[in-house]
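A single protein chain has been omitted from the complex, and every remaining protein chain is retained in its original position.
Here the chain labels run A and B in written order, and each chain numbers its own residues starting at 1.
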Amino acid sequence: MKRWVILVLVLVLVVVGFLLLRLKPASQVGGTLYFLNWAEYIPKDLLKKFEAETGAKVVLDTFESPEAMLAKLKAGADREFSLVVAPDYYVLQMAREGLIVPLEKGKLKNLANLDPFFLDPPYDPGLQYSVPYLWGTTGLAYREDLVKGPVDSFAVFFDPARQVGPFLLLDEMRETIGAALKYLGYSVNTTDPKALEKAKELLLEAKRRSVGFAGGVEALNRILAGDAALTLAYSGDVLQARQEDERLRYALPKEGGTLWTDALVVLKRGPSQDLAYRFIDFLLEPENAAALAGYTRYATPVAKALPLLPEEMRQDPTVFPPEEVRAKLEYLKDLGPDIALYDQVWTEVKAR
Amino acid sequence: MRRLLTLHALLVYLFLYLPILVIVALSFNESRRGVRFIGFTLDWYRSLFQDPRVLEYFLNTLLVAFVSTLVATVLGTLLAVGLVRYRFPGKSLLRYLLYIPVVVPDVVMGVSLLLLFALAREVLGFPRLSLFTVILGHITFQVAFVTLVVRSRLLLLDPALEEAARDLGARGWQTFWHVTLPLAWPGVAAGALLALTLSLDDFVVTFFTAGPGATTLPLYIYSSVKLGVSPKVHALSTLIIGLSAFFLALGYALTRRRV
Partner (left out) sequence: MNEASTPWQRAFRVLVTVGPGGLWLLLFVLLPTLLVLLASFLTRGPYGELTGPWGFHNYAKLLHPVYLEAFAQSLLVGVLATLISALLGYPLAFYIARHPQRDLLLFLLLLPFLTNFLIRVYAWLVLLQREGLVNALLGAFGLGPLILYPSFFAVLLATVYTFLPFFVLPVYASVERLDWQLLEAAYDLGARPVKAFLHAVLPQTYPGLFAGSVLVFIPAMGTFVVADLLGAGRVVLIGNLIQQQFGITRDWAFGAALSVFLMGFVLLSLYLYARLQGERGLKDLV
């Protein structure tokens, strides 16, 4: 009996000891890069390649909604991550909130690989705080066989008479409120309280008819599973999911969708900052940028990577919308303190 | 009447097992979506085992569970002994505090620990949100359960036994080690087992207290489910179901033999 107890104790101690070894920080030569990114937004091979090149370890954490990402950082996680992929309209906000400081451009040798347009984008003039990661559009995704009627306008969400099937609302504040604003004829960047009040009413009505909220990747998976027929979605996500089911389609609404860039930012209080810069530089190399774009099916801002992309992707108007389509698309802008108006609308829409 | 009761029980057991059986069956289904069984495959298990992250999350879960259970069992047992044997100022406060982690919804527990850690990090510079903070959180609710379980066992014991030990000249710690602890042992073991189960199962407190790289299996399952139903999650679930069934059956067989 006693021997039996001792045996169990020894066994437990061995297991605990073995596990305790894991508590020690990874003693990699090159340190550890803590990277916070959208879900399914980078191929694993690319991370492995970086690890092989630098001897560093990459710890990837993902988020599904940018609001959740920002909330996580503000809850203290900004000391735990080195590098974050943020939506363009969050860049200046994060700077204002003291999460990021201007980039040390001297550490980035490959900036010249960027398309000149992205060297001075509207969301971050002069690329003071960020480096573009990928860009794309937001539009309507639907399964051809499940909708009964044309999908060409935000009316499919907001006009009960024109609903063509069960739909999901995208769990992202600016995009979804933006769609309601567009449908009502306002800019996606309006700060007019009356316009926002109307958008709120519209969204509350739509929510009652919807089959719920979902994050970008989740929404498409649920459409593939047949739980919903259509949703607001990001272009590349749709193309990725399309590889699984040909019946999935993407369309820009006639009211005009949004054009966006996701941006890499280095956190002010984060660990291993030098590694973060090395990773940004790594992503700016044409070969890696092409691998990233090819996997995610989004457009790359690295001009030198374009020739490396497969022909069909370069010709795809969903990936690279033609000039006349682009003219109708709007950038979501940083709104400064007025963002509180949007926060309020979103809180009420989500809570009810 | 009797037959009605049997039918009722049958239906309830069906209700309990149907969802699990469906998951197990679907984990071997070739079709990615839907419930039509089109062919047998082990592909989902293969892709699960090829994902090194899953192993890492599994080890993280074990680490958290073992370390927190160990600490909570020691703290909880001592606390239970102290509460039963001695009178001291603040005793009733401690008794009330013990019930808080038991009755308060875990969301509230999660956010209050988050507040504490955020404040501590701001003022003291530690702890980092990591597996360490997850362990702290788990110990917190485990201590309460262990203490309550061990205490109820101690209250059943005859205090005369300890007195006898003292009368025979045993020192305080000798009494504790040779008399109290062996007698309380079933309570301690039950408390530890409960603590272990609670830790392995916990999602909410972990969700609020975890930092980068501190992913446990429940967190992984949650984020996978958030991304949509997938056969890989079916496979993982089946493995977990199988593992817990195995250990439960083992425990069941062991206790049966003793009776």
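The definition used in the following text is that contacts are C-beta pairs under 8 Å (C-beta built on N, C-alpha and C of every residue); 3 or more make two chains touch, one makes a residue touch a chain.
Given the structure is predicted, the values throughout are model-derived calculations rather than measurements.
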Problem set entry | Residue of B:Val111, B:Leu157 or B:Leu183 touching the missing chain in the full complex | B:Val111
Exercise. From the list A:Val16, A:Ala225, A:Leu308 or A:Leu335, which touches the chain that is not on show?
Worked result: A:Ala225
Problem set entry | Absent-chain contact - pick from B:Val54, B:Leu70 or B:Leu83 | B:Leu83
For this session: Pick out the residues on chain B that sit against the missing chain.
Result: 1, 5-6, 8-9, 12-13, 15-20, 22-23, 26, 33-36, 74-76, 78-79, 81-83, 85-86, 88, 90, 94, 97-108, 111-116, 119, 136-137, 139-140, 143-145, 147-149, 152, 166-167, 169, 171-172, 197, 200-201, 203-204, 208, 217-218, 221-222, 225-226, 229, 233-234, 237, 240-241, 244-245, 248-249, 252, 256
Problem set entry | Residue ranges of chain A at the interface with the undisplayed chain | 65, 67-68, 70-72, 74-75, 96-98, 166, 169, 171, 207, 210-214, 225-227, 337, 340, 343, 346-348, 350-352
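The working rule: only the chains that are shown with their structure count from here on.
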Exercise. Which of the residues in chain A end up touching chain B in this complex?
Worked result: 12, 15-16, 19-20, 22-23, 34, 36, 39-40, 59, 61-62, 64, 75-77, 79-81, 215, 217-218, 220-222, 224-226, 244
Exercise. Hey, which residues of chain B end up touching chain A in the complex?
Worked result: 32-34, 59-60, 62-63, 66-67, 70, 114, 117-118, 121-122, 128-132, 211-213, 215, 223, 226-230
